[in-house]
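Then we have chain A:
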Amino acid sequence: MTNGWIDIKNTDMMLIMGGNPAENHPCGFKWAMEAKRDRNAKLISVDPRFTRTSSTADLFLQIRAGTDIVFLGGLIRYALENNRIAKDYLANYTNAAFIIKDGFKLPEDGLYSGFDSEAGKYDFSTWNYEGADGSDRQAGTVRHSPDVVPGKAGGATPPPHLPPNVAFDLALQHPRCVFQLLKRQYSRYTPETVERITGIPRDQFVKAADLFTSVRKDGDMKKVATIIYAVGWTQHTFGTQIIRTAAMIQLLLGNVGRAGGGVNALRGHSNIQGATDMAGLYDSLPGYLKAPVPADSDLDTYLKRITPGSSKPSPWASFNYYSNTPKFAVSLLKSMYGDAAKKENQFAFDYLPKVDRDYSWTHIWDDMYNGKVKGMMAFGMNGVMIGPDTNKNINALKKADWLVVGEIYPDETSEFWRAPGITADEQKTINTTVYRLPCAGFAEKDGSMTNSARWATWKYAAVPPPGQARLDQDIVAEIFLRVRQLYKKEGGKFPDPILNLSWAYADAAHPSLSQVAMEVNGKALADLTDPTTGQVIKAGQQLPGFAWLKDDGTTACGNWIYSGSWTEAGNQMARRGNEDPSGLGVFQGWSWSWPANRRVLYNRASCDPDGKPWDPSRKQVWWNEAAGKWVGNDVPDFKPDSAPKDHMGPFIMNPEGIGRLFAPIGVIADGPFPEHYEPIESPIKNPLHPDQSNNPLVKKFKTPYDKFGTPDEYSIVCTTYRLTEHYHYWTKNNPMNVQLIPEPFVEIPVELADEKGIRGTEMIKVISARGTYMAKAFVTRRLKPMMIDGKKVYQIGLPIHQGFRGIAEDEGRDARTPANLLTPAVTDPNAHTPESKGFLVKIEKA
Partner candidate 1 sequence: MSREPYLLPNGRVLRYTFHERVVHWLTGVSYLYLLFTGLAFWSPWLFWIAVVLGGDTISRELHPWFGLVFIVGVSLMYKMWHRQMKETPSDKAWWAAIGHYIRNEDDQVPSADRFNPGQKLLFWGFFWNGILLLLSGLILWFPQYIPWNLRFLRLAAVFLHPVFALATIALFIIHVYMGTAMERGAFGSVIRGDVSRAWANKHHHTWYEQLLRDSAARK
Partner candidate 2 sequence: MSQAATELIRISGHAGTVPGAGLNREFQVCKLVDTTTCIGCKACEVACLEWNGYTFSETTFNNSYQTMPETAWNYWNLIKFNEHEREDGTLMLLMRKDQCMHCEDPGCLAACPAEAAIVQYANGIVDFQEANCIGCGYCMTGCPFNIPKFSPKARKVFKCTLCNDRVSVGLEPACIKACPTGCLHFGTKKEMKELAETRAEQLREHSGYREAGVYDPPGVGGTHVIYVLHDAKNPELYGGLPKNPQVPLMVRLWKHPLKWIGNFGIIFGVVGVFIHYLRYGPKVVEGDEDKGHGAKP
């Protein structure tokens, strides 16, 4: 979330799409209801199904799963055509005025300029700003490339970099300026096209577009709209691009950085934000630092690659906060390796593993299936159930040597060998050794949880773990200590990273999470003095925040964005102050929000270029001329003393200082602007460019389980979802939840049921190219047949909760088939998220 849960109450307009917060985030949805009650805010729900969120909406549109970019692109077109955009915001806070290199080509045929069909990827050199006075051609500027996996080590062409001095046209008239390109790109996304592809009748689409953009009617900047989404957007082969389209709309309408605005991802688990922050993905280090790759031959090369140089129109200023990257990276190394990280050994940079290829979720399973991964430790997740293509994953586990599962219930992963279809004879041939470790549940452990709003909140154990269950950190610690002992005794190829890992906890076998949290916050390793204020931090003291981090080895910090969470003043995450003087729901004293306890990101953009709030009734931060600094109800997300006349961009994490309508040099691998591609399994060819129907960057695996259906056999669009009554794969073990929704079901439209002669509660089969799912039919009017490109298309949906372990399953009230055996293992090229939210199936009576 750029904003936060409570902040939703400040909005005037909500577009909820790719998410179902009423069901999956009922507590947070309170704020949406509050906005409706207290501000007469409007709610637009766009979803493949009429959900419980839709029931509270002012307008509901049923969209075909996987066509969100068409809808949002249409919305961009509508806003531009009807002049419902934030002109000043656009010109000053986004790259609308930036001029793009000659040679850049829009994807009218489905491909941007620079596509290498053999390698299946783009050359990003034309996806760049034009340098003013030819500065882009100067050599020796600091490079910035997001490409975390460059070709082979020492590849032939250096990755492109942004010009330090960008050519621009504030009148937004230059034919190659971002604004004009944007206009051209989305001119194809007419209401007719929207209807043809998404299935939303054009009058309904126009109604929604008119309602949403009404916040910028006549250029008035007072009102604010928010866009709220969840994994209904991410789980596509173009998921990142859907979210980018939303971000672009919000930039166009000037809604980012403002109370009641922003682009708000609703995270699906209580602490998944925290997991992501701590390097949830294989290609990042804690705090979203990019992981080293083999080409990073030394620390210097690595830091140069990941530290961007500023890039902006010359009259403007840019904070370019990521220029501090070396401080974050070196402090992380000091935190990881302690005294073993020295200037002389490049702070033990060599200890860090180098990421040489894709190790994302679907690759792990493919590697295991192909015998490359021999064992797996699965903690806090039900691996067999959560990913796509369950049958493949079960068959991969059969080939593994060992599997360790840390869970609070016997789950499908630890009992994969009991999956339906595996006979007793076959079970005897499975040689995977499974270790099941009973773990502590959430109420049995302390620590912090970071919610969607980036609030890290400290919690306390309510009860001790039952029986033999142990805390996760105790299990991990014991494994680590034993492995370290082995390395000590037997040596090995490269024992140093293990032997020198900092493990400075009072009780090594039972690390206290408080100590871990303090380590994450970081401390001074030498006496530090702030040159401007003269404030001194003594060696050994906790750091007040990431501004104190140094790249010379005098600070240690486990995750720079969490610096400030546990200071000398104590655990900031445990704060429970409930004062909110501004009434905007900022609650500065409640828990702690990264970064630097800011509640709304980019909040400088809540003010006009002169530093005055766009809406005086929702004052977040503002420029105080007398004091010469930014002040406010929130912590300013900005250089505190940069006066408005400096024209520093509010998006300080981008080297340009602006919000990116155009994503340059491949920060998004599949295009600078989002383009609609059909899901890998789709009922139609992409009407925009039938020859390039799918995302050209998507790769398919080659196992017998990676099969794909065609619309002539599998004509029904299927999507998956969660229910408010259940939490993922746990609560099917809790009688109270099982009572609320006792069995799995498949939601099918009345018309489809009539066609197939299926009545509600009858058992049916849902068949994809990868497997057969069985559950009872839920015949409903909440899904309607749609006209897609002249074809009648049915859409069905099924919840993912039930599998082959749980109360209903054990009682035999469930067909025991996991929903994800239907979904394909194809992923988004940026975030590696699988396409679970739109694929093809057929149904028949069981």
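On the choice of candidates, all candidates are chains of the complex that A comes from, given by their letters.
The rule is simple: a residue touches a chain if its C-beta (ideal position, glycine included) is under 8 Å from a C-beta of that chain, and two chains touch if they have at least 3 such contacts; residues count from 1.
None of these values were measured; they are calculated from a predicted model.
Checking the candidates 1 or 2 against chain A in this complex, the single touching one is 2. The residues of chain A lying in touch with candidate 2 in their complex are 22-23, 26-27, 29-30, 33-34, 36-37, 40, 50, 52-56, 58, 60, 723-725, 735-736, 738-743, 745, 760-761, 776-782, 813.
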